[in-house]
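Removed from the display is one protein chain of the complex; every other protein chain stays in position.
We call the chains A and B, going by the order they appear; numbering starts again at 1 in every chain.
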Amino acid sequence: MGEPLLQIEDLHAGIPGREILRGVNLTLPAGQVHALMGPNGSGKSTLAQVLAGREDYTITQGRILFAGQDLAALKPHERAAAGLFLAFQYPVEIPGVTGMQFLRAAVNAVRKQRGEPELDPVAMLKRLREAAKLVDCNPDTLKRPVNEGFSGGEKKRNEVFQLAALAPRLAVLDETDSGLDIDALQVVAKGVNALRRPDRAFLVITHYQRLLNYIVPDVVHVLVEGRIVKSGDRTLALDLEREGYAAVEEKAAV
Amino acid sequence: MVAVAEQPDLYDRDLQRLQRHNAPDWLCDWRQRQMQRFRTLGWPTMKDEPWRFTSLKPVMDTPYTCVGPGEAHAAAITPQALEAWKLHQEGERILVFVDGHYRADLSSPPADLPQGVTSLAQALRDTPEDVQAVLRRANTVAMDALAALNGAFLLDGACLQPARTDTPPLLHLLYLATSAAPPRVSHFQNLIVVPEGGQITVVEHDVSLGAGRHWCNGITHLLAGPNSHARYYLLEESNPQAVNTRLIHAHLDRDSRVELHPALLGGGLVRNNIHGVLDGEGSHLLVNGLFVGRGQQHLDNHMRIVHARPRGESHQFYQGVLGEEAQGVFAGRIVVQPGAQQTDAKQTNRNLLLSDEARMNTQPQLEIHADDVKCTHGATVGRLDQEAVYYLQTRGLPLELAQALMTYAFAAQGLNRMNIAAVRRHLMRQLSAKLPHGRELAQMIEEPV
Partner (left out) sequence: MTTTDTIQDLVPDKYKYGFVTAIDADTAPPGLNEATIHLISDRKQEPDWLRQWRLKALKHWLTMKPPHWAFLRYPEIDYQAISYYSAPKPARKDGPQSLDEIDPQIRQTYEKLGIPLEEQKALAGVAVDAVFDSVSVATTFKKKLAELGIIFCPISEAVRDHPDLVRQYLGSVVPYTDNFYATLNSAVFSDGSFAYIPKGVRCPMELSTYFRINAQRTGQFERTLIVADEGAYVSYLEGCTAPMRDENQLHAAVVELVALKDATIKYSTIQNWYPGDAQGKGGIYNFVTKRGACRGARAHISWTQVETGSAITWKYPSCILQGDDSVGEFYSVAMTNHHQQADTGTKMIHIGQRTRSTIVSKGISGGHGQNSYRGLVKILPGARHSRNYTQCDSLLLGDQCGAHTFPYIEVRNSSSRAEHEASTSKIAEDQLFYCHQRGLDEENAVALIVNGFCREVFKELPMEFAVEANKLLAISLEGSVG
């Protein structure tokens, strides 16, 4: 096991008047893929948003360490620069801004924050083409406004493409599989697998076991009512599918 | 504005005569003040922005006279004659007015009317303080000269303040206008107050008893209490000589839902003002306008929707169909006041021109002073989709019938937003009668009862 890249300790968070995460503990070493499963409303997406730093959520207790650094002090764009990437469950449309403009702005903003020189347009294009190839994505996407008029599948593929272009240390995939047909799912999974590296970790949030047939996790966590009630290897996901969350909840309660 | 030179003596004489009908002092004062305001404001002219496309000259030049209660002396109208105008909807209660005056003898028996439903004249006698209070609340919107003139002749109309009930009746206000010499004007007001959580459905129906000129200058105030639901239909079906100038003012308290469905099919010169104020959080207003003109009809739709509180939702649809030499006007403005955050307002005006002599002027407007809003508007003016007409022809419909069907389908988008089947059926018949091949069309489209 490598150094923990992400360490979540007794995390309590929520929106005013409602605590959603109620003591989450999770350790994710570099090089590994962890799956986070759970029924609707268990707090999966909240955890993703809290990791990315969405201001609607407040951390009331506990902390998140990312490569040893407390995330609480960082704004969303600083987290991105530190190497945290969130693939959105509902990718946002940005009318009029082409994929190229967007990624150029993003890649260079991240490089600038890290003190690296900005890429000139030629180098940028090369890099984006490589990224597109890596995840088997049509580079023509770059000419279209970000996510505007994209189908559900196209949006999710575009998230994986951005993931490839920004090359983060931790990628959080928030229900990237939901709403995808099996073909689109395979393309997305293939892209993610191509991006697995020893110094990169993935937290794959999903409601369905299906995705894990294609992205094989090292560890599966089950989140119920804001707490991780069970962790195990990938067979846990199969158990869940067979027996349902209720059974796991009962077992966990015992 | 022009000075009120035309018919001044006539209006004054009418007012003096009417003031003698034992009106209490406050009412006489009120009328006098409104007349004064009318004088100050003067007739609007086409130089005034809200009247850019509509001239009131024909009204100014005609000696319309206002008759008092009991002066109407209309030709005998039998209850049987009313059948043709009834909607035949279960729970329908009818209140009949002739030249603006309530006629108990023609209306549903008082015992059948819900508590709190009466004529304005009656309410002015029985509960004047109540009426005064409503008038004070209602008169918060900016009123133009015509509204002032209406106020000067505040005599009668409907006063609807029903208590909360689970099965509210459909209140059908039938306004009959006679043809007389000199021609008559009726200045009535409908005061509708919906209590908290209450429901009401009102159909106001304007028809002519003859083919001669008359002028109807009516105001409806609809005050919707918290969490109430009101549906208001205006069916304008008077003769092509008629002038109809209206103000429909809806005031929405929090969480209330109000539907306004003005359908302008008749009348020669029609100006319909809608003024909606979303003055409570989370209120919802639907304005579903339909105007269908032919001949030389001039149909002017003015609408002003004010979002004064957060989380209001307003949707406005106006469908216009203009044939022959008809002229249509639509001027709608959505105003979002500072602080009315999370407003969702949508305005759509679609117009169909059936002839080269028909004209349409449309001005959909947004005036927005808050930032967290979603507002859109759209307007189109065009003709029938020739492809679709052709398609129907290839399926065996003669050209004219194909066009009539397409025209009907266009207008029906407005009908489909009306959820009272009897009104829909009624309008369908009126509409198909206005189109060529009316009878065949009516058979094709008749809704099963």
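What we mean here is this: a residue touches a chain if its C-beta (ideal position, glycine included) is under 8 Å from a C-beta of that chain, and two chains touch if they have at least 3 such contacts.
These numbers come from a predicted model, not from an experiment.
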Residue in contact with the excluded chain [from A:5, A:37 or A:52]: A:52
Hidden partner chain, residues of chain A it touches: 52-55, 75-77, 79-81, 85-86, 88, 91-97, 101-103, 105-107, 109-110, 113, 145, 162, 166
Residues of chain B in contact with the chain not shown: 49, 338-339, 341, 351, 353-356, 358-383
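Definition applied: only the chains that are shown with their structure count from here on.
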Centre-of-Cα separation between chain B and chain A, whole angstrom: 56
